[in-house]
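With one protein chain held back, the other chains of the complex are shown just where they sit.
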Amino acid sequence: MKILEIKNITKNFGGIKAVSNVSFDVKKGEILSIIGPNGAGKTTIFNLITGFYIPDDGKIIFKGIDITKIPTYKRINLGIGRTFQNLRLFKSMSIFENVLSASLVKSEYNLLSSITRNKNFYLKKSEAEHKTRKLLEFFSLDKKESYPAISLPYGEQRKLEIARALALDPELLLVDEPAAGMNPSEVIDLIDIFHKIQETFKTTIIIIEHHMDFVMNISKRIIVVDFGEKIMEGTPEEVKNDKRVIEAYLGEEFISA
Amino acid sequence: METLSYILQQLINGIQLGAVYALIALGYTMVYGILRMINFAHGDVFMLGAFFGYYLITKLSLPVYLVFLLAMIGTALTAFTIEKIAYRPLRKKSAPNISLLITAVGVSLFIEYFFSLKILFSPDYIAFPRPFEVESYDLKFFVITNIHILIFIATFLSLIGLYFLIYKTRQGKAMRALALDAEMAKLVGIDTERIISFTFMLGGALAGLGGILYAIAYPQINVFMGVMPGIKSFIAAVLGGIGIIHGAVLGGFIIGISEVFVSAFLSSTLRDGFIFLILFIFLLLRPNGLFGKRIEKV
Partner (left out) sequence: MRLLLEIRKELLFSLAIYLLLKVFFINDIFSEYIEQVILYTIIIVVASLGLNIIYGFTGQFSLGHAGFYGLGAYFSAYLTKTFSIESGLLFIFIILLSGAFSAFIAYLIGIPILKFRDDFLAIATLGLGILIRNILDNSDRFIETLGGSRGFVGINSLSGLEIVFFVSLFFILISKNIIYSKYGLFWRTIRDDETASSSIGINTTNIKLLAFVYGCFLAGSAGAMYAHLYTFLHPSNFDFLKSVDFLVIVIVGGMGSISGTIIAGFLWVFIIEGLRILLPPDILELRWVIIPVILIIIMMWKPYGLMIKKKVI
């Protein structure tokens, strides 16, 4: 079963071909990795899927629905969650509020019930708070829930951002370089976390990552992009031994943790 | 025939006003280009230019070229000081844009009300003595005065000078590098603080020139005279695509000509409101201005 179909998408910025004619499918329940050198267009692919950019050409189909041109919030509410390469937490807010905000997005009460504070308001409020607590427990952040989000060490901020995305109950989770800035033991933890996420939430995951070990460990299928183009797709073994991939990375710092 | 010559006459007047707006707009656009901030006090630097000119003419009775030169140096130094005292400390704290803008609003109000004190310029309108007699030449279809000619020539020369500065000198190259990518500019060893000061001074000098020219054309000066021209010139810079030099010049002329035409053919009391209407409609159609193009990076 395909959950996401990317069909020949292209995105130019002025003269730069950030993404050109890229196609791939994502199967429900899998963990897919996208790798490629700096500036290859990986993040742009995520921005196209989530609607921060609109492709110049091509189609994006999610759960059979054409989402190529619909606004970001609608796509997210169809079941897509994402994190950002440069961390985008709500900086003035607590850890709890960061996740709560996402838990409340689908909470069904309206302006009138927030003014009158009717039964439904309190019910939905406690539901969202309960969900938030459970997610924070899952990521072992519950002890610090009232701390400001930015007081967390970098690695935990990354986890918090994933927790926030999961509060949307996404069917598809896009994670942009989750291991960046983490030390080796944190990276090993992170691998476990993703396996656990997949088991617990049955989420399909796409990960952009530079850490080769991480990628090899976590996904059975890898897509390699270079200069905006998809240069190959295959198992970790195939990718590791592919000439084009080695060429693409030649001269690039090829981090292997 | 008569309406045609009336239209032509208004066009000449519009170009005259537009030239002044262009001079002010350049300062906005250069500062925005490198700092991404609206220097709200820029219109008041323009006002100071007119007042410096007034004192140089009445108190020192200097020759015209010295009046221009000294007033421009005066406004350049004012702009330099504003940047150094009010904006730089905030930048050092990497304050959000809005804090810089609020500070700039504060600086603007401060300049206006400080100089409107009775012991300084006072809040009254003051007649500006023109440093030369007005002469007009009837060119059959329209009348042109030596004021028109002075403004056209002065604007033209300063634009050429500015282009030379920006595209041919090291300072100018550094400015452009800074506008393109501040981090990169620092890495290649550009003294960014100095370039920022330089940009403010350049903008200040042009606004000062605009101030005297404006006072010569419309010889009534007042401490609040910079407010509306300031805002309109900013709008001009936005129309042209903020950060883009030739855009600011074109925007200035568009606003100046529109304003004169609205006053002449519609209603002079509604002209300020009308300029904003132009801005709203324009921004709806082209959010990045005439020449701008930028997609925010996520």
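Just so it is clear, A and B label the chains in written order, and each chain counts residues from 1 on its own.
The criterion applied here is as follows: contacts are C-beta pairs under 8 Å (C-beta built on N, C-alpha and C of every residue); 3 or more make two chains touch, one makes a residue touch a chain.
Just so you know, these numbers come straight off a predicted model, no measurement behind them.
> One chain isn't shown here. Among A:K69, A:K91, A:K134 or A:H195, which residue touches it?
A:K91
> Against the chain that's been left off, what residues of chain A make contact? List them.
50, 52, 71-73, 76-77, 81-82, 84, 88-94, 97, 100-102, 104-107, 109, 111, 114-117, 121-122, 128, 146-148, 151, 164-165, 167-168
> At which residues does chain B meet the chain that is not included here?
Contact residues on chain B toward the absent chain are 36-38, 86, 89-90, 93, 95-103, 105-110, 112-114, 116-118, 231, 234-235, 238, 269-270, 272-273, 275-277, 279-280, 283-284, 287, 298.
To be clear about the criterion, only the chains that are shown with their structure count from here on.
> Distance between chain A and chain B based on Cα centroids, please, to the nearest Å.
47
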